[in-house]
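Omission of a single protein chain aside, the complex is shown with its protein chains in their original locations.
Letters A and B name the chains as they come in the text, with residue numbers starting at 1 for each one.
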Amino acid sequence: MGRYIVKRIIYMLLTLFIITTITFFLMHSIPGDPLAHMAKNLPEQVKANYYKKYGLDQPVIVQYGKFLKNVFTEGNLGESLRYPGRSVTETVLNNSKVSGRVGVQAISLGIVIGITLGIIAALFRNKWPDYLVMFIAILGVTVPSFIIASLLQYTFTVKFQLLPTTGWGDMKHTILPTIALAFSPIATYARYMRSNVLEVINQDYILTAQAKGVGTFSLITKHILRNAILPVITILGPQIAGIFTGSFVIERIFGIPGLGSYYITSINDRDYTMIIGTTVFYAAIFVVAQLVTDILYGIVDPRIRVSNDNE
Amino acid sequence: MEKILEVKDLNISFHTYAGEVKAVRGVSFDLHRGESLAIVGESGCGKTVTAKSIMRLLKEPPAEIKPGSQIIFDGKEDIVKMNRKRLKSFRGADVSMIFQDPMTSLNPTMTVGKQIMETLQIHKGMNKIEAKKEAIELLKIVNIPNPEVRINNYPHQLSGGMRQRVMIAMAISCNPKILIADEPTTALDVTIQAQIMDLLNELKDKFNTAIILITHDLGVVANFADKVQVMYAGEIIERGTREEIFYKSMHPYTWALLNSVPRLDTESKQELYSLGGTPPDLILPLKGCAFSSRCEYAMEICLERKPETTQLSPTHSLCCWLQHPDAPKVNRSEVVRGEING
Partner (left out) sequence: MEAIPKDKFRRVEIDSKEAEKMARPQISYWQDAWRRLKTNKVAILSLIILSLIIIMSIIGPIISGYEYEEVDPKSLNQPPSSEHWFGTDELGRDLFSRVWQAGRVSIIIGITGALISAIVGTIYGGIAAYFGGKVDNIMMRIVEILYSIPYLLVVILVSIVTDSKSLGSMLIALTLTGWCGTARMVRGQMLQIKSQEYIMAAETLGVKPSKIIIRHLIPNVLNVLIVSISFSIPNYIFSESFLSFIGLGIQPPNTSWGALASAAQQKFIFYPYQLFFPGLMIALTMLSFTLLGDGLRDALDPRLRE
């Protein structure tokens, strides 16, 4: 297991490095002047100073070297092009707290409800609870989140005025965004869990358990669920990525000052340093989440646990 | 000897997309305490379905045990009519079962100890400590070395033979009156096969458990069963004691099965016998003898009417038109090559 983790960490760092490099060069290959928006009306000398400040007067490869050095030695992602003096690292960290809270709430809600619904659907296969769950699941996968968010917003803030429309502050601000964001994980987990349970039910060892006289309740909890729930961990990684991109939309609709809405703003502003920084941060979280998922799965599933020991 | 199991006119159908598959057609047999019975036949002949129905393990639907079928356990209870609660206490305690593939029959995420303990906790009301002690005892009985260590292993850490031993330990843990072994050795190496069969034999004598052995291989039966039943297309076509089936059987299908067992005394260059054709489609209505389409001795009557049962001895009976006084005589010794040393 130890060797496996080390190998995976090396892969992860390699991936992260490649993403950083690609992002950096992509952003620097955009034709046109990155400071055009502010440099237009400035005198030549001030302009030159700005270029120097951001290192834009040097060749791209030198800029890249500097960027890497700053990132790896002090975790410094640079300074915003649009708002001079604003540190990218700080902005990312501050805004990600807000996004993180909504994201964690949504993922937890999605896992709990999704798994429950999936189990119910599988156990009542081809009866109405199954059809209902599958209908919800299909809606969750096919209706874009901005429509769900808009509907929630309209129902609970305009029609019934139970919750604030937009903004950020206390718990009640997080309720609607969490639900809107949780919709897709609920759907994915419900579908996945359902098919897992159905697969496990047909395994020989379930027949063995029945032949032993195991009652329905223990059969479901001890034999079916344990085996069906394990693979659910594997889709945690992609789900976390889904939560990021979902947050871009949701945060904008609910006016939440999170990383997602900030990212969209910096895209629309063409604030390149900000875009690079945020992208690298997102990629890092995603890659780490995938690694943790894999390791977690290895720990939980005895088959994988041992085969790695024997490596 | 008292009867522990009486199967009477068992009919089982599967309702599928293509139609009703009549998998078991009017099977009847008795099993006595401590007796071993082998049910032999090709895959798809209904032997596993029969076995599963004794434990009511068939998924209903698509399976249906037809009205009129009876499986009387211990002279008093009809298994077909058992309710859920009784079934729960019945399975694993009164009758238990071992399956074909020990690789997939054990729960991969539970230690083998826990899986054995589970049975003990359900049926004997033992607490964890008692159950664990008993589970170690059981592993010793089935000859697993280092039972104290093995009890904490997961199934994938054990070899196929060991897993099957664990299955057997689980099956005998509550001293069942009947043990059903569904092809217990098919998925194992030949060397292990003999060990498992010896173990089953030993347990049968030790605990006076009746054993139903389901197999497609008459070779496995040779050293084991008291009684043998040959099944074909959902029916029992010949039954008798082991000696009667091996030395006096009269059904052409039984002969074909006997001839397809490899033997030491046949010449090495002699080709192993194989029966051509396939069993009939059980969705289609059967007219005449089910085996007639593959039978070397088929007569016109075989294609038209179902043969009746002929009793050759109190224990030996068969369904074949060749037994009719008007039928041409076939000399058994010319057909069955050599004998299996039973």
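Please note the rule applied: a residue touches a chain if its C-beta (ideal position, glycine included) is under 8 Å from a C-beta of that chain, and two chains touch if they have at least 3 such contacts.
This is a predicted model, so every value here is computed, not measured.
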Checklist entry - Where the complex has a chain not shown, which of A:T174, A:T273 or A:Q290 is the residue touching it? => result A:Q290
Item to check | Contact footprint on chain A, counting only the chain that is left out | outcome: 14-15, 18-19, 22-23, 26-27, 29-30, 138-139, 141-144, 146-147, 150, 153-154, 158, 165, 241, 244-245, 248-249, 252-253, 264, 267-268, 270, 275, 279, 282-283, 286-287, 290
Checklist outcome for this item: Note that chain B touches the absent chain at residues 16-18, 276-278, 280-281, 284, 292-305, 308, 321, 324, 326-328
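We adopt the following convention: only the chains that are shown with their structure count from here on.
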Checklist outcome for this item: Whole-angstrom distance, CA centroid of chain A to CA centroid of chain B, is 54
Checklist outcome for this item: The answer for chain A against chain B in the complex is residues 203-205, 207-216, 218, 222-223, 226-227, 230, 301-303, 306
Item to check | Residue numbers on chain B that touch chain A, as the complex places them | outcome: 55, 57, 84, 87-93, 96-97, 99, 101, 104-110, 118-119, 122-123, 154, 156-157, 167, 170
